[in-house]
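One structure is given below, represented as structure tokens, and several questions about it will come after.
For this view, one protein chain was removed and the others were kept in their places.
Here the chain labels run A, B and C in written order, and each chain numbers its own residues starting at 1.
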Amino acid sequence: MSEDRSAVLSRKDFVSDQEVRWCPGCGDYSILAQTQKVLPSIGIPREKYVFVSGIGCSSRFPYYMNTYGFHTIHGRAPTVATGIKTANPELSVWIVTGDGDGLSIGGNHLLHTIRRNLGVKILLFNNRIYGLTKGQYSPTSELGMRTRSSPMGSVDYPVHPCCFAVAAEGTFVARAIDSDTKHLAMVLERAARHEGTAFVEIYQNCVIFNDGAFDSVTERDDGTVHLVDGEPIVFGTNRGKGIRRKDGALEVVTLGNGVGEKDLLVHREDEPDPGIAFQLARMDAPGFPVALGVFRSVRRPTYEEMVEEQIRRAREEKGPVDLDALLREGECWEIK
Amino acid sequence: MSEDRSAVLSRKDFVSDQEVRWCPGCGDYSILAQTQKVLPSIGIPREKYVFVSGIGCSSRFPYYMNTYGFHTIHGRAPTVATGIKTANPELSVWIVTGDGDGLSIGGNHLLHTIRRNLGVKILLFNNRIYGLTKGQYSPTSELGMRTRSSPMGSVDYPVHPCCFAVAAEGTFVARAIDSDTKHLAMVLERAARHEGTAFVEIYQNCVIFNDGAFDSVTERDDGTVHLVDGEPIVFGTNRGKGIRRKDGALEVVTLGNGVGEKDLLVHREDEPDPGIAFQLARMDAPGFPVALGVFRSVRRPTYEEMVEEQIRRAREEKGPVDLDALLREGECWEIK
Amino acid sequence: MERSTEQPKTRSVPIEEVEQVVIRFAGDSGDGMQLTGSQFTHTSAVIGNDISTLPDYPAEIRAPAGSLPGVSSFQIHFGSTDVQTPGDQPDVLVAMNPAALKVHLPDLSRNARVLVNTDAFTPQNLKKALYESNPLEDGSLADFQVVKIPITTLNARALKESALPKKQLDRCKNFWALGLLYWLYDRPLEPTLDWIRAHFAGRAEIAEANAAALKAGFVYGEVGEVFTTHYKVRKASIEPGVYRKVSGNDALVLGCVAASLLADTPLLYASYPITPASDVLHGLARYKHVGVRTVQSEDEIAAMGIALGAAYAGNLGVTGTSGPGLALKGEMLGLAVMTELPVVVLDIQRAGPSTGLPTKTEQSDLLLGLFGRSGDSPVVVLAPATPADCFAIAIEAFRIAVKYMVPVVVLSDGYLGNGAEPWKLPRAADLPKIDVRHPNDPKGFLPYLRDPTTLARPWAIPGTPGFEHRIGGIEKADKSGNVNYDPANHQLMTELRLRKVEGIADDIPEAAVEGPLRGDLLLLTWGSTYGAVSQAAKKARAMGRSVGHVHLRHLNPFPRNLGDLLRGYEKVLVPENNTGQLRFLIRSRYLVDASGMNKVSGQPFKIREVLAKIEEFI
Partner (left out) sequence: MERSTEQPKTRSVPIEEVEQVVIRFAGDSGDGMQLTGSQFTHTSAVIGNDISTLPDYPAEIRAPAGSLPGVSSFQIHFGSTDVQTPGDQPDVLVAMNPAALKVHLPDLSRNARVLVNTDAFTPQNLKKALYESNPLEDGSLADFQVVKIPITTLNARALKESALPKKQLDRCKNFWALGLLYWLYDRPLEPTLDWIRAHFAGRAEIAEANAAALKAGFVYGEVGEVFTTHYKVRKASIEPGVYRKVSGNDALVLGCVAASLLADTPLLYASYPITPASDVLHGLARYKHVGVRTVQSEDEIAAMGIALGAAYAGNLGVTGTSGPGLALKGEMLGLAVMTELPVVVLDIQRAGPSTGLPTKTEQSDLLLGLFGRSGDSPVVVLAPATPADCFAIAIEAFRIAVKYMVPVVVLSDGYLGNGAEPWKLPRAADLPKIDVRHPNDPKGFLPYLRDPTTLARPWAIPGTPGFEHRIGGIEKADKSGNVNYDPANHQLMTELRLRKVEGIADDIPEAAVEGPLRGDLLLLTWGSTYGAVSQAAKKARAMGRSVGHVHLRHLNPFPRNLGDLLRGYEKVLVPENNTGQLRFLIRSRYLVDASGMNKVSGQPFKIREVLAKIEEFI
């Protein structure tokens, strides 16, 4: 399993022999394509990748990746991934989940996986709908949305996945969108290289049950802002707008008339106070652009590193193991 | 069930006939006492209170309240409470949970209950340990804590319950501590009167398995800061310190030498940007005082209000119901 | 019958009478086969045929057009007698494209009639269907009566005067095919024309095009000279009354709503979407005007907890799911057992284990329903026999739950849930009342003081002054309901919970036998296998076999007379869509050497499979 083998990998090495079965036009295709494009460049041999998913349209992803893959059950991919990664920290483990899979039934596992800083990647395909079960509202659907299960409109307020990830003490939290493939590829690559939990929310268009859910974001020039580490937060036509802090809250300002880039909030991925990433992740229309990019990226020891370190120390302290000796460790006595 | 009956209620009306079975010295006693003291003043008749709990030392709470009570199963109190409140919005429903019950096995239900803004109170007794199962680390235990299940120290990073509640879009998020009974009573009363989900984290000392967990907070004058709506955030001996904003993050400053209260962050419970509540909730030793009080209190329509409104509208639109007519609503035909 | 003005002269085609016909419409998901099927069904019902139907959707949301996984079909069985299943095998397959032909051909018997839309047999479509050569040309269909019709072309020709774009016109071709089938089986166009008018109100052009296509297909039958005969199916002798077609899921929805009205108690349905149960949620969400509250919860455990909380608060609390969800609910259902609250759990079973085959049917959650909880925790288990029976079973579930203060599990399945049959609408006045009682005298109230007959504890609900009390999952003291660790009390309470459920046997109908009361063979069934097995047994009896059939709607407790019935026969055979779960129960309970017939292919039994097994057995 030399690292060399990976050097010659190409996109098609990651394409499995299974026919892809998403609806024509589904945003999932783009995410699959970008993932298959990015992985060869990471330098990890193919057999070390494991894709683990729950249930949902998005969760069929592993079948299409010519790597190891485990299509588990609804909401539980993080648990199986935890077992895999803890058993073998050398593997590159990717969790693929949906807004329902990851945040409805699976919200708790996501919370705990992220807070443990387990070294896995979590790709949450957010189409703000349950696709596979044919169109019920999800925990990210907007209030009032009419679906088959909410004929008079949903009465649930949505949760913001990236805010949730920040509150779960995520060390890498980012957002991308299926339609902006270059940016998506960049975010996926950053995630791939992060040590610790890399949480990526990907806006994904479901052409069948929630088509155009992100049009308000993509249609307008000032619908999104791309975060760049160390740079002031600028967006809009001709980069004419920016995000500034006002009394602790954020506000949108138009540049010019004495307001310059120097007055704007400078984005720092490694800002120690996660509250700022929280604020950026929560910006939403109307009133704010939606932020794309990496909200937060900090390094702290991963779960598996700490587990391995304890095992190493225990081995060092207690020396080599012999089963006979081990059984006789308690208070024993001999009958003759 | 006239409101008058409640006028004459007293503390002992809320004391049940069951012997209280917590360890002597347990912080749970104080929380029970304050709850029993506060409720008579709210003006709701006793029979409209329902206490719902999961499993844990804390979850024995309902047995001691002479109200309706449901000691459910581990982590699931919010679900049963959702059923109760949705079925009968007139009831005052209180969820009592622990750091394990509420944030380990029950984290997902907590998330969804809070984001729906269901009109229930959630009291999370945080002793940073599993009490009932005799001392394993919990999701709020600090990294490295040695317990029976972590003899070499826990490798899990803790989650901050109030940050979690803020990220779950909580409309009322507060923190209190068992030992400061007056403040605790105030927070409980505020929670009782909030419309929507009222989430209260209560630091609670477990004398047996995690004694003194909050000593670092309570021992020092500047270990805590009490948040007061509309006031600058001041704390410490002789109110000599304050919290100020610096580049978006928070910092502690000593007052004097040109730094005055006017430079400090003014606390606003109804601040629209929840990021600020998030930052305050996350302040922790060392470096920061722990904040007690109400981080956030905003009003927005509750889950049950919206449900009732839809029912009202549907009734209005479709008129009175007759079972025979209702069965014949589809495409019918007659065979003669 | 209204006819289009352009209608050519009719030729006279002889008409033949048949008793029963099975037609399967099959095409791409985009071809509108479900609509076609349900229109044919409705028309057949209206003219008085007995009917039974089964839709079959692709597992994918939208598989690529023309592909094998993208095939959608709808089977209808109609006749003048004895229609209890959607039919073993189609007499006629309508295949709108090559993929549909390929998928469904294996189900046909020799000589079946196959109507194909030749226009769709393009090289491209053949490739998508993984055909190496064109089956219409390579002789591979020699065993069938193939009727080749360029439906797309004929449809386009018929609509050439419409202003609609070509693509839209092409989408009318299912109506063209429907019209042809109406001619073939001598059905009136009116019901469908009425539907078209109502459904496309405000979109006159589309309505006209569809109507014209329908008529054109009909006329083609008469003048197209492809059929030398057409058929007539007499009215069935159906009880007079008002009818409506219902699927099992529809009927569960209506049953829940009816229960709420009969009990004069609001209903709260909590559910997490899952195939094939989601339609119950969708259905109940439309009854807000009846005071029905639906909660789409974060998961199945929550749904169970919410239903239980609602029951505690005095609502009819109910949750619904499919197998994997039922497995998740086990712990919370255990709490319902301990707290003795009247909560109902609907399980629309699908093929398992694990994710299994979500869109396929199976009956393999029986033991899970009975035993899927820790400790000895008895619940009542019921199962509907037919789609329409789901209505009655829902009411029965609430009746028992409320009267005995006990959780009730209802086992429907994908076949019942999606399959449909005509349902004679009952009159509300004839439905059983559901007698809800809440205690009203706080004096002497104890939460676990039981009714001496039913062993039910009182249903005292929050909000009522004087009844404040606490319940929970720890063992409760007899009568007082306080937490209790006393050994003798646990023994007593365990026995009481068991006896309460067993005692319900006195309050349910005895099992009835179709056929002789004693004989060579007894077929014992539960759930959706009713139709096929009942028909097979009837046929066997017609062939002179001594075959009885007992069908169970109550699976826990069993009807009191079941043991006696079983012992009346030489042999007992239990056909099930699982590896032998009811058989397992019966053997244990009655020590009867029952054999199994176990089909776990995700498909219901066919009558002839059961018949063959009967023959093998006797």
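Operating definition for what follows: contacts are C-beta pairs under 8 Å (C-beta built on N, C-alpha and C of every residue); 3 or more make two chains touch, one makes a residue touch a chain.
These numbers were taken from a predicted model, which means no experiment stands behind them.
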{"item": "Among C:Thr81, C:Ser109, C:Ser237 or C:Thr579, the residue in touch with the chain that has been omitted", "value": "C:Thr579"}
{"item": "Absent-chain contact - pick from C:Thr118, C:Asn134, C:Thr355 or C:Ser595", "value": "C:Thr355"}
{"item": "Of A:Val80, A:Leu103, A:Ile129 or A:Val159, the one touching the omitted chain in the full complex", "value": "A:Val80"}
{"item": "Given A:Arg11, A:Arg46 or A:His183, the one touching the chain that is not displayed", "value": "A:Arg46"}
{"item": "Chain not shown, touching residues in chain C", "value": "59, 322-324, 326-328, 330-331, 334-335, 337-339, 349, 351-360, 362, 364-365, 367-368, 370-377, 472-475, 485, 487-488, 490-491, 494-495, 497-498, 578-579, 581, 584-585, 587-589, 591-593, 599-603"}
{"item": "Those residues of chain A which, in the complete complex, touch the missing chain", "value": "1, 5, 16, 18, 45-48, 50, 52, 55, 62-63, 65-73, 76, 78-88, 90-91, 108-109, 111-112, 307, 310-311, 313-315, 317-319, 321-324, 326-328, 330-336"}
{"item": "On chain B, residues whose C-beta touches the chain left out of the figure", "value": "21-24, 55, 57, 71, 73-75, 104-105, 107, 130-134, 136-137, 139, 148-152, 156, 208"}
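Definition applied: only the chains that are shown with their structure count from here on.
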{"item": "Chain B and chain C: spacing of chain centres that average the CA atoms, whole Å", "value": "44"}
{"item": "Distance from the mean Cα position of chain C to that of chain A, given in whole angstrom", "value": "40"}
{"item": "Contacts with 2+ other chains: residues of chain C", "value": "288, 298-299"}
{"item": "Junction residues of chain A - those touching two or more other chains", "value": "104-105, 107, 139, 152, 156"}
